[in-house]
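I am attaching a structure below and will ask some questions about it afterwards.
Omission of a single protein chain aside, the complex is shown with its protein chains in their original locations.
Moving on, here comes chain A:
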Amino acid sequence: MKLTEEMLSALPDARGHFGAYGGRFVSETLMDSLMTLEREYLRLKNDPEFQKTFDEDLANYVGRPSPLYFAERLTRETGGAQIWLKREDLNHTGAHKVNNTIGQALLASFLGKKRVIAETGAGQHGVATATVCARLGLECHVFMGAEDIKRQSLNVYRMKLLGAEVHSVESGTRTLKDAMNDAMRDWVSNVDETFYIIGTVAGPHPYPLLVRDFQSVIGRETRRQSLEQAGKLPDALVACVGGGSNAIGMFYPFLTDESVQMYGVEAGGLGIETGQHAAPLCAGRPGVLHGNRTYLMEDENGQIAGTHSVSAGLDYPGVGPEHSWLKDIGRARYVSVTDDEALDGFRTLTRVEGIMPALESAHAVAYALKLAPTMDKDQVIVINVSGRGDKDIHTIAQLDGIEA
């Protein structure tokens, strides 16, 4: 299907649907808040003061634009297409997540909400939320699975330093999906005074819309930078997909550029065939969770399945509804790489370019390293390096048998 600007501007529709996906599947108590948020966002989206503040914060607080870097040595060693890196890891707080938290915290301020909640997996979104709350003087509560608290202790400490309260979630699989459940429970209990900053392009409408809009700065910059620096549009974009916010931010501004191929890389964990993975687009089916209809990992009875990934940020059984739609219409391709391949990607980028990617982003690196040799030397691949790997040093040291 060839996408046009006109088609894209009609999505999501008035009920928050991207084709068969998205929507607003929440208990009644939250409906009024979601409708208010939608109304206010659609108004502020075109408000010059709101946009100006957002743009200035991205420039002066986040440090945008982030560079598009030609990985010359990696390109030479890999052979094939030119590999370029979009350096979201250089943003303030070390990941793309802050683009969205800046935007949503600004919305919270415009709506007069003084209390912010967030869910987090790897802790990057939690840190990015705690950061903007510190700056704006907002009370901040972050929900994080007990399992993730263990494997991302550095980020937990960062959040506490920033003044956030971190709530350990002990229910279910004690990872990101359970953190999101508890954030929803907190929200429904404190709905009047609380703004819920969702970290990914999932959740009930209008979240997939507004997170995508805030993250699209990634793709807009990349498009301009690629034309300037590489002299052409990229031939392929590669981004990791957990919920899918860095990927949609990269893909969205290119959707009408037919020549640009898009690859969303899911967490293949121990291998798709083992069932121990977090790849709903590759191996799941449509269902309803966390307020939206989308591809999910579930059993035959509709119970949400446990997931596995070496990367806490990808360890989620669902995915943003716009990705589900892009998959079905064939505009983006969704693939997976295993834990081991991602770790190899991490090591390669670290040793060859001196850039340590987050384990999430390492999935994109790993796939690009397979893709590049199949392409011509004059073609351009852009990898979205969505975050930096400092937070993962402990995990990697453990795998190497080193006490860090």
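Structure notes:
We take it that a contact is a pair of C-beta atoms (placed from the backbone, for glycine too) under 8 Å apart; a residue touches a chain by one contact, two chains touch by 3 or more; residues count from 1.
Quick note on the criterion: contacts and distances are computed from a predicted model.
Set against the options "Aspartate carbamoyltransferase", "TRAP-type C4-dicarboxylate transport system, small permease component", "Tryptophan synthase alpha chain" or "Anti-sigma F factor antagonist", the UniProt name belonging to the omitted chain is "Tryptophan synthase alpha chain". The chain not shown here is touched by just one of A:V116, A:M184, A:I218 or A:V319, and that residue is A:M184. Contact with the chain not shown here comes from a single listed residue; of A:L107, A:V217, A:A267 or A:L289, that residue is A:L289. Touching the chain that is not shown, out of A:V26, A:L85 or A:L349: A:V26 (per the contact rule at the top). In the full complex, chain A contacts the hidden chain through residues 15, 23-33, 171-172, 177-178, 181, 184-185, 188-192, 286-291, 296, 298, 300-304.
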